Every structure is written in structure tokens, then in C-alpha cells.
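Every protein chain but one is kept in place in this view of the complex.
Each chain gets a letter, A, B and C, in the order it is written, and its residues are counted from 1.
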Amino acid sequence: MITAQDATSTLLVSCRDKRGIVAALAQLLYGHGANILDADQHTDVDAGQFFQRIRFDTRELHTDRVTLSRGIAEVAERFGMTYRLSDDSQVRRVALFVSKYDHCLYDLLLRHRSGELRCEIAAIVSNHPDLEPVARQFGIAYHVFPITPETRRAQEQAELELVRSLRIDLIVLARYMQILSAELVAELPDRVINIHHSFLPAFVGKKPYHQAHEHGVKLVGATAHYVTAALDEGPIIHQDVVHTSHRDSVDDLVRKGRDLERTVLSTAVRAHLEDRILVYGNRTVVFR
Amino acid sequence: MITAQDATSTLLVSCRDKRGIVAALAQLLYGHGANILDADQHTDVDAGQFFQRIRFDTRELHTDRVTLSRGIAEVAERFGMTYRLSDDSQVRRVALFVSKYDHCLYDLLLRHRSGELRCEIAAIVSNHPDLEPVARQFGIAYHVFPITPETRRAQEQAELELVRSLRIDLIVLARYMQILSAELVAELPDRVINIHHSFLPAFVGKKPYHQAHEHGVKLVGATAHYVTAALDEGPIIHQDVVHTSHRDSVDDLVRKGRDLERTVLSTAVRAHLEDRILVYGNRTVVFR
Amino acid sequence: MITAQDATSTLLVSCRDKRGIVAALAQLLYGHGANILDADQHTDVDAGQFFQRIRFDTRELHTDRVTLSRGIAEVAERFGMTYRLSDDSQVRRVALFVSKYDHCLYDLLLRHRSGELRCEIAAIVSNHPDLEPVARQFGIAYHVFPITPETRRAQEQAELELVRSLRIDLIVLARYMQILSAELVAELPDRVINIHHSFLPAFVGKKPYHQAHEHGVKLVGATAHYVTAALDEGPIIHQDVVHTSHRDSVDDLVRKGRDLERTVLSTAVRAHLEDRILVYGNRTVVFR
Partner (left out) sequence: MITAQDATSTLLVSCRDKRGIVAALAQLLYGHGANILDADQHTDVDAGQFFQRIRFDTRELHTDRVTLSRGIAEVAERFGMTYRLSDDSQVRRVALFVSKYDHCLYDLLLRHRSGELRCEIAAIVSNHPDLEPVARQFGIAYHVFPITPETRRAQEQAELELVRSLRIDLIVLARYMQILSAELVAELPDRVINIHHSFLPAFVGKKPYHQAHEHGVKLVGATAHYVTAALDEGPIIHQDVVHTSHRDSVDDLVRKGRDLERTVLSTAVRAHLEDRILVYGNRTVVFR
């Protein structure tokens, strides 16, 4: 549940570890009158890398947000930081990509409606017309881009233009059964989230539940990750599993998997929208 | 906790599915005066395969156990069954194979002492002398077979002879860091249980916690399986996972993994000793 | 996923434990040409009580279902059994009772549509008009019975008549915030399922998430149970919990609880619809 967001900002920072980073940022925020509500920090000692998430209240700023931003930019330059400063009153614009399965779509839409996901769902995009009625129920525009080998290039171009024209900040692949174009992935680095229906890196590729059944494994899993050029191999955000037994047919695994996919995907999307995730190399830091 | 076992038997059966199997077995047991305490059955419809576990009380048999065994053998032949009949008063003789890690060893010894594992631990076998003091504490014979490329053949032969002379029914590889000889594996089919410290089939082979850390996965797992000729690929008995985060170093993964390894291995060993596992193809049926 | 159901039946049996029950039932089914697909049995040794669930295929019956039913009735009488025989082609008629929360309602409706719940949802009943649009989306009749101290008696009577006229087999209280009338509970013994938003018996009564937060517990739970005259105390069918931390506000507990309530309730409803539950005393046997 999110409240009084208009007056909070979140700063996500990563840089080479160095003495004085915490003090410099805390001092800066204090100097401008910002009140730190939550701060979480992690240092990867092996990699020598520093990560921090700070959420602060801006209702009693002595200066204004522009001046504060400039101050943060100066500190960032001094320490060689990569950073992202989000004003929590500016909600992200999200596009949901789907094909024919509706369980993840419904889950995200219902959570959004109950206030769990702080964003605007600007569009639902699909390669099939099937889920248009769901979009209509929730009053969201539905865009169909049917993809065949011949139309692929043109459709991908149209998708990219739609994403640009709608100023989309985040794409969620909610069981979207097409591979995104390289241009689209490049357009939104670390801002396309996919749900893979297995515990990666086991069972990469197609029909993971069939693979799991074939192997006689006693667990099935789901993995939410950022999409990169390498299929099923982007940085993992969240994973979970559920126990299975010899009684479970492939259909049972699919059913159990549906529940997992919903919760794993929505957990990852929420973490992203709340600015809890930092990517480094092929890994993530996910602050709670 | 196991009580009044002297008077119970367990029958494990598998065969091609056919009408009348359940009735034939139930009728036979009833006819001999056996009282069924627990019966669990599973049919793999796709494979057309029938599985059943029956535990029954033999205190009021009209006949004797020999006559009952003969009756079961006849029904088994009629239906083309593979079966195993265990008299619960005859405890299995188990050998624990270890190297230098003691957590699984201690766990099995303590559970055995508290009555969770119905068996006799006849020997602890190792390629190192390190854990001899633990064996001594629990009053169990400790046999060391140091293995070098030169001594390997001779030592494996000696191990095999020990296993034979002690009439071992089950070998448990409790973090044993050597590959068993093909002869030893062949000697005890579906009766050698290994603990692999990852969620198979992800991270096959060496240093799985390092692999997991490298991949940035958000879960680590452990897998107990029967040992076959193919390394890390025998039928899976039990698996479990635990959540991890960016805060976990490789050492933390190792620590979390130790807890998993203990419970996953002991769960599998207990299921085996209670005659709950049937192997078919490369899979298991594990009755609860 | 459910297939070829038209040709299967499920028999649920409980009685005092006695020799020969399993054989008598198996023999009877075999004699009529029924093929047992699944059989699970449990004996509560302390209580001396026997429980069994048998699912069998009736496609190659030598006789007909009526004759088979008569045979089962005879065996039941001989052994003093309580039993329920369900023809899997006859789907149950379910009424969902709701108030203002929609998460459990949506969850049940979506699972029903995806084939997870084998039943007909004959009506949605509420004391508020709020969720009528959801009912309309799924094409289900929505009945409003606003309840005030003055109207209570009349409305309860109207509800009872609706339930009777629709021939409802199962009522699911999907976060229904009124106490059912004693008559309605008596009308459908062991056939009204409620979801309580705590781990019973902790936090009985109102506002359990507030109670949990107050106590500083590190887990919140949900409990699905059959409704009896005693509030929040009927036989428990299923329970689950989720970890919480000091970071969780009451609102966070409510959010985490919503996810639990959905899965715990739908798991219980599915077990009921698949004839997996036997009630004895204030407990349940839930066959998997």
C-alpha cells in the first residue's frame, strides 16, 4: 500500500567502493532538508562495488528539487557513481506484452487495481487478438501485432514506434511467446522483465514443464529476469519453486507453475517499480 | 517414531496396469489374516504402469509368513509384477560413506539415535581418516580406504569386499567426494543414495555453489538421488531449495546449503528405509 | 486439469477399522468390472478409524451404475460405513458468498474458467452490491441480500430459499463478512467452506492482521475450514503462512495475506470438489 508518495523520492546508487560515500550522500540530503525514511546499503567486497538505496521525504526541503538534483549530480560525479533519482509522484508508464495465456495478465491488472503496483498501465500489446476482452474490462488500450515470418520486421518496427510514442518506461512480458526485437531490447535496457516458467538455469528453452516431468524432478520453478540479447539469460530478479510428486502429470505441473509465474512475476515488477533493483554484470541487487 | 514393527510387513509392487490387481492383493492378504494398515496406489496413465505400497499387520495371520510369501509370489507371477516384501522386524544394514565434511554424517547418526531411521549403521567408510573420532563417539566401525590413482583399483576391490562381508543393504554417500566403482554401483542397484549440493539438473558437476553465485541465482538447492553409472543423473528421490540474496557470499551459500543437504539426504534415506520408493525408468514414485 | 471424467467415479469411505474392508471393496469393484485408478487409505490407529478414497473407471462395467451403487450400499451396511459415491460427470453446484473484497472471488472465477475447479458456479451472493460488475463479466447471476439488524431474519430466510431453489451443493465464503444463519449452516453440513485470514487457532476473531502486527509475529497465515456453529472453529482443511518482517506495516500484512487467502481457499475448494476430504470429529483427512 502506498501513501503520501507525492512527497518522497528514491535514489539508487552504485559505484566503486570508497570511503565517505555514505557520509557525502547523507550530508547532502540533510543539508537540503530531506528526511531519510529508508536507507539500505550493500558492498560486494569481492567485486569492490558499492550499492545504496535511499528513500527520503521532500516535504520540508530548504531548497527545491532542482537544486537537490544538481547537488546529487555533483556528488555522483565526484565518486564516479551511476545513479537514478525517482520522484515518487511521477508514476512509470508500463506496457504489458501477452499472447494467449491470461493468468499473469489478470494478476497484474488486479494487483494494479488494488494499489499494489505503483504505475500506469498504458497499453497491452499482443501478437494475438484473444485477450482483447480482458483489456476492455479494465479500460486499457489493446494493440495487436500479428507476427509471421514475413511481417516480423514491419511489426517489430511498429511495436517500437508504439513504445516510443507512449513513452513507455517498463515492458513486462507476461507470458509473451515471441522473442523481442534487438532494437526494442536495446531501447529499454534493464527495463524489460520476462517470466520464464522454470528454475533457470535448469530447463532453458521450450516446454520446460515437459522437460521437468521427463527428468522426474521433485520441484518446478519460475524465474523473473531482465531481458537481454541472450535468450533466457538476463539478470535474475526473483525465483521460486513448488514441490511436485509422481502424482503430478504435465498438466498438474502447468497448473502449479501458473501460480508460481503469477507471484514471481508480480514480485519482480513491484520491486522494479519501487526502485529496489540494481543490475551489475549479469546479477542483481534487490533491496527489500 | 516406529513402534510395534515386529509384527508388520511392507509390500512394494509395480507392474503393467491391469484390472483386478488391487482386488487380487487385498483378497490374498485378507485370506491369510493380514490386516492392511496403509495402502497407497498410483497409476501412471501415460506409461500404463501400476504402483502400490501396502503395509500390513501380521499378528493374526491364519497361516505363517512363508505361506503368505508363496501366495504373494504366485499373484506376482500372474500379473507380471516386480515386488519387494520386507519384514519390518528385519532392519537394513547401512554403510555411510564420507570424506571430510561432517554435517550430513552427524545428522544421520543423531537421527538414527533418536529413532528416526529404522536401520543398523554397520560401518562408516571413508577415503580420509578425519572423521574417525565421530565414528568412535557413536561406537561405529570406521574403515579408511585412501584413494590415489595408483591404489584406486585395489581400494575399490577392498571396499566391495567389505560391503559384501558386512551384508550391506544400503550405501549412503553423505558428501563422499569420490566416484564409486562401477562394480560397487552394480552390486546394489537402487540402493546407493547420494546427496548432490545443487538443484539438479542445474549446476551438474563440481563446485555448484560457486556456479550458483556466478549466475546470480536467487535460490540454492540440494538433490538426493540413487546412484547410477551416469554421474549426477540417477533417479531423483527428493529435492529442496532455500532463498538467497545479493548479500550471500559463496560462504553463505555453502552454509545455507549444508542445512539443505542434511534434511534432503535424511528425508530420502528415511523414505528408502520405510520402503516408500519405487524406481521406474529414470524416475521415482515416493509414497508418503 | 481434468479429462475423461464422464467415465470415473469417486468413493469416499469411513468406518471403524476392521479386517477385510479393503478386500471387500476391491473385490466388489473388480466383480462389477470397475478399474481402480487411484486408491488412498488411512487408518487412525489411536481412534481406531478407517478412511479410504477410491477413484475408479466405469467405462467397462459388466453391470450398470445402479447395480454397482446397490452393491456398495450392501458392503457399507455390513461394515457400518459412512460413505459418499460421486459420479464425476455430475458437477457440483456452487454458490460464492462475498462482501466487498474481490481477490478471492476473482481467483476462484479465473481458476474455474481455466478448468482447475470442476463445478458449476450457480450464483454469487452478497450483502453488498459492489461486486456485481465482476459477476456480470463472468456471466454469473448476482444476488444481493443487504443485512441490517432489522432485516437479518428475513434476509437469511431468503438466502436459504435461494440456496435450496438453486440446489446448491457447496457454499464458499470468499471473504464474506457476515455470520451465516444456523439454518443455512445446518442445511449443508461439511459443505460450507470459509477462509479465515489468520493461522487458526492464533488470532481468532476480528482484524487478525492488526492482532498479528501488534504481537510482532514473524509470520502471517490463512486457514480454510468447514463452517460449523462455532465461529472460526470448524474442521481445518488447509493452512499456510508467509514470512513477515519489521518492515511490514499492517497494509503490507494485508497485501501478503491476500495472496495467501487466494491460494489457501482455492486449494481447499479444489480438494472438496475432487472428493478428497473426510471429516471426523473436528478434524479432516485430506487425501492428495
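The rule is simple: a residue touches a chain if its C-beta (ideal position, glycine included) is under 8 Å from a C-beta of that chain, and two chains touch if they have at least 3 such contacts.
Every value quoted in this text rests on a predicted model; they were computed, and no experiment measured them.
Q: Of the residues B:7, B:28, B:110 or B:188, which one touches the chain left out of the display?
A: Of all options in B:7, B:28, B:110 or B:188, contact with the hidden chain holds for B:110.
Q: Any idea which of C:32, C:112 or C:238 touches the chain not displayed?
A: Residue touching the chain left out of view: C:238.
Q: Touching the left-out chain: which of A:15, A:39 or A:177?
A: A:39
Q: Please identify, in ascending order, the residues of chain A that touch the omitted chain?
A: 19-20, 22-23, 26-27, 29-31, 33, 35-43, 45, 60, 288
Q: Can you list, in ascending order, the chain B residues touching the missing chain?
A: Given the touch definition above, chain B has residues 1, 102-103, 106, 110, 114, 116, 137, 245, 247, 249, 251-252, 254-255, 258-259, 263, 288 touching the missing chain.
Q: List the chain C residues touching the unshown chain?
A: Counting only chain C, the missing chain is touched by 42, 44-46, 51, 199-203, 215-219, 221, 235-241, 243, 245-247, 249, 281-286.
One rule holds in what follows: only the chains that are shown with their structure count from here on.
Q: What chain sits nearest the middle when you go by CA atom centres?
A: Answer for the innermost chain: C.
Q: For chain A versus chain B, what separation do you get between their C-alpha means, in angstrom?
A: From the centre of chain A to the centre of chain B is 42 Å.
Q: Go ahead and note the Å separation of the Cα centroids belonging to chain A and chain C.
A: Distance between chain centres, rounded to whole Å: 37 Å.
Q: Could you list which residues of chain A touch at least two other chains?
A: 245, 247, 249
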